[in-house]
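Below: one structure, written as structure tokens.
Of the protein chains in this complex, all but one are displayed in their positions.
Chains here go by letter, A and B, matching the order in which they are written, and residues are numbered from 1 within each.
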Amino acid sequence: MKRDATAVGAHARPDVALRLAAIRAGERAAIARAITAIENDIASARALSAALAADAGRAHVVGVTGPPGAGKSTLINALLAEFAARGRRIAVVAIDPSSPITGGAVLGDRVRMHAAGAAESVFIRSLASRGHAGGLAKATRRIVDLLDAAGFDAIVVETVGAGQSDVGIAALADTSVVVCPPGLGDDVQAIKAGILEIADVLVVNKGDQPAADRTEQELRDMLRLRAHRPGWAVRVLRTVATTGDGVPALVDALDAHATDAGRGRRLARAPAPPAATAVESRLRGFCAADPYQRLNALEFVESGPGTVTMRMRVAPQHLNFNGKCHGGAIFTLADSAFGVAANAYGVVAAGIDTHTTFQVAVSEGDVLTARSLEVSRNAKIAVYRVDVTRGDGTVVASFTGTVFMTRRPHQARPDDLRP
Amino acid sequence: MNKPLPEPIPASTEEAHVRWAAEYSAQIGADRAVHNRSGIPVRPLYTPLDVDPARFDADVGFPGQPPYTRGIYATMHRGRTWTQRQLIGLGTPAAYNARLTDILGQGGTAVSLIPCNSVFRGYDMDEVDEELLGTCGVVANSADHMATCLAGVDLATTSCAMNDPSPFTLLAFMLATAKRNGVDWRTISGTSNQSDYLSHYVANHMFFRLALPGARRILVDHIRWCNEHVPRWNPLSVVGQHTQQAGATPAESMAFTLAAAVQYADDCVAAGMSPDAFLPRFTFFFDVSISFFEEIAKFRAGRRIWARIARERWGARDPRSWRFKFHAQTSGVDLTRQQPLNNIARVTAQAIAGIFGGLQSLHTDAYDEALSCPTQFGARIAVATQNILREEAHLTDVIDPLGGSYYVEALTNEMEARVLAIMADVEAAGGMYRAVESGLVQRRIGESACRFQERIDRGEQTVVGVNAYQVDEDASARPALPKPDPAEMRAHLGAFTAWKAQRPAQAVAAALDGVARAANDGDANVFAAVVAAAEAGCTHGEICGTLRREVGFGMPLTVV
Partner (left out) sequence: MDIRPKVLVTKIGLDGHDRGSRVVAAHLRDAGMEVVYTPPWQKIEAVVKLAMEEDVDVIGVSSLATDHLIVPKLMAALRDAGLTDVVVIVGGIVPDADEQALLDVGVARVFHPGSPLDEISAYITEATARVRAARFPA
């Protein structure tokens, strides 16, 4: 406790060096305060993140995802007890959904985690998703980097648990655990196209229920049909989180995967995007050369690494027969922010799939802003998420899109395309 | 000029109704929609058109006969009024005994015992924060403590209500006391008031709870053992009070209570017990709010539904199995901290609703309950309120005096329909046990609680002194929290730890081992082992701790 008291004194001073030392020393209060700064995008947090970047890459980042009711939180509780028994220091980042209407959230995972959470070797932080899709909160990656630098042996990230959409975890975690409740039945069909594919370890929790046998068999069958990643055969395990049965074997599997796949995977992903300024002028050029964007009076606002922001004022031509903004107009804005961002890498990116949810009606005169974020990218496929917000900050639509990265360079320089 | 006079006598009820409706609309203009707390729309007038006279026998009938709408006994309050049961408990066993003697001397006719929150939570007094001991109930941890609590009370003739959640240690301590005093267990009467473990999961998280499967098993053991050994004891009180206090509407509260009772009876039947062996000892415990007519209709509808279920679901033949016996407590949720003396008026209105609803036993809240645990002064007024209603107000001259009221009969029918619809939802979810496990019940209660608070905050529901008719008050006039005498409590604690240390360790260990073995043996009776442990000198905390280890502790299944 005395250490923590010192830490509070430390972060009261705007002295980055002192705070760095406190975080590296694993001081609870200093870590917690730095997470708040990152989560709220406070300017000083950027310097801190940058300074800590070199320390990251030591911790084993374990993502835990799965459909609601699978028992993720109870399983994490049991994992914490097992990790503690093996003398490891663990941080948990648990993400809960924010209301799309009010932005409020109840971070209730504590309800199930508090037994293990009381241990000194455990640090638990809940984050609200704040409208971020993919089952994670926007700042999750930077927070994981911070906890990594703070010296935790493992960092467990629990996703929102909304099901298929929680694939964002694969880009962040070294090891992805997908938790399934027994008796998924038809649901296995439904989710296997989504989150099951990111699993390094599949867990059938509540393994003492009668349906567990069948579920385990279904998962094994499914794996047989699937192409394996070289070097690692996906493991299927059975646990009863409430009693701890099967949890030691799960930790063994996590350790084996960490040995096999290494740590700090998130740090090695995707080359850094090209410098912003040069890219931005090219992207502005794309927009200026886009007749459909002009038709809809879209405006390019700014771009950054993996992100593009565009704006549209809802005019009479955007309305539907109900007098509200047409969904197609909102889609056009989101799709443009997505398409422009995906084309920042010098090759033609072709959209192959999108999904949009409309959450709030939009009226004439509203100014809509679409901001795209790159969720993941490899040589062939990139995934983007776009939030469309109204002037008051309300998220009115959420969009996800996937592009295929062709090898074709853009045929002409944008300047040449200008009318 | 005089207006032309209408025809003096309308030709038919229908015509008169149309004429009234026209005049009503013309005078009142845009009528406001009125709904009761259960969400049932309430019309401005009820007439013969709202009830079907052909259904008198099926829906209303006579007291003491199916459908039991008008009461479970032929004589009802004209014959015997109701048990005046004031729930009390504060401080040390000696302080409790002094308070109990005072209440019994003022017209109280039965014992009730509320233990300290530390007891509710399954701990002995040496396991919790000392500041909290005895602030909300009596600190009773052993058979010796119970003997002090009940000194001077004839257990063979006085009905005792124990606020005693699973594993029912207080009853075990009382039985140990009775045996020492030579009282035959077969003469002992009373109720295990907090035996409804499901309600503790969904609503009132005050109690020690075993994990759901363990709690389920021990309740069946308890019912079976009491039926055999203490046949006049009511081992089960199904509690609607918890859900309604937690925010359920009166209709939801009645529905969840009946659904829980159905679950418990199903469990007993599944364990091989005969319905007519245990149903006569089922009792109910409800909150009665200030929504006057709604509460009356709630009780009338509940009585009707239970009698029907008992006959149709389990084929019970004994009329005692059909009777819906209930204790009611005036609702603390309606009481206000502001202008606390106003609460006397609220409690009076609530109590009358309960009486007209046909209750068998009544607790009236003290006016200062929204400020603190009640003071002795507040408790006295609560008792006097009952005495006035019973003996001055002529409320008991006629059985079911509101029976036949167009409004009350129509509302009873509507409440019944609403309650049955909610019960059907629970049944569809697999019964009450599953509906609690899945959080369905908690979610509904949470939503209703928020809706009710929002209505008050928006001023749609007036609460005098809170959102209307506020006055500047002299805060010093409010009573202080009665706290147990710290010196007495410290002495009580000291004596307890000293006694604990000098007990014959082997006998205690053997009895606790008996509890543990019973918990792991499906053929044993856990409650029998608890009684044996109480007699062997085991403490409350030791018995609860043993079961906590053996069958698991139950966390609240809370839903925001």
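By definition in this document, contacts are C-beta pairs under 8 Å (C-beta built on N, C-alpha and C of every residue); 3 or more make two chains touch, one makes a residue touch a chain.
Keep in mind that this is a model prediction, so the values were computed, not measured.
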| item | value |
| --- | --- |
| Displayed chains contacting the withheld chain | A, B |
| Hidden partner chain, touching residue among A:49, A:126 or A:239 | A:126 |
| Residue of B:36, B:86, B:118 or B:234 in touch with the missing chain, whole complex considered | B:118 |
| Candidates B:113, B:172, B:246 or B:381 - the one touching the absent chain | B:246 |
| Contact residue for the chain not shown (choose from B:131, B:392, B:472 or B:523) | B:131 |
| Residue among A:40, A:281, A:320 or A:378 that touches the chain left out of view | A:40 |
| Positions on chain B where the hidden chain makes contact | 117-118, 120-121, 128-129, 131-132, 135-136, 203-207, 245-247, 336-338, 370-373, 446, 449-450, 453-454, 457, 463, 465-467, 475-476, 478-481, 555-556, 558-560 |
| Those residues of chain A which, in the complete complex, touch the missing chain | 1, 4-9, 11, 14, 28-29, 32-33, 35-37, 40-42, 44, 98-99, 102-108, 110-111, 114, 117-118, 123-126, 128 |
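Throughout what follows, only the chains that are shown with their structure count from here on.
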| item | value |
| --- | --- |
| Rounded Å distance, chain A centre to chain B centre (Cα mean) | 49 |
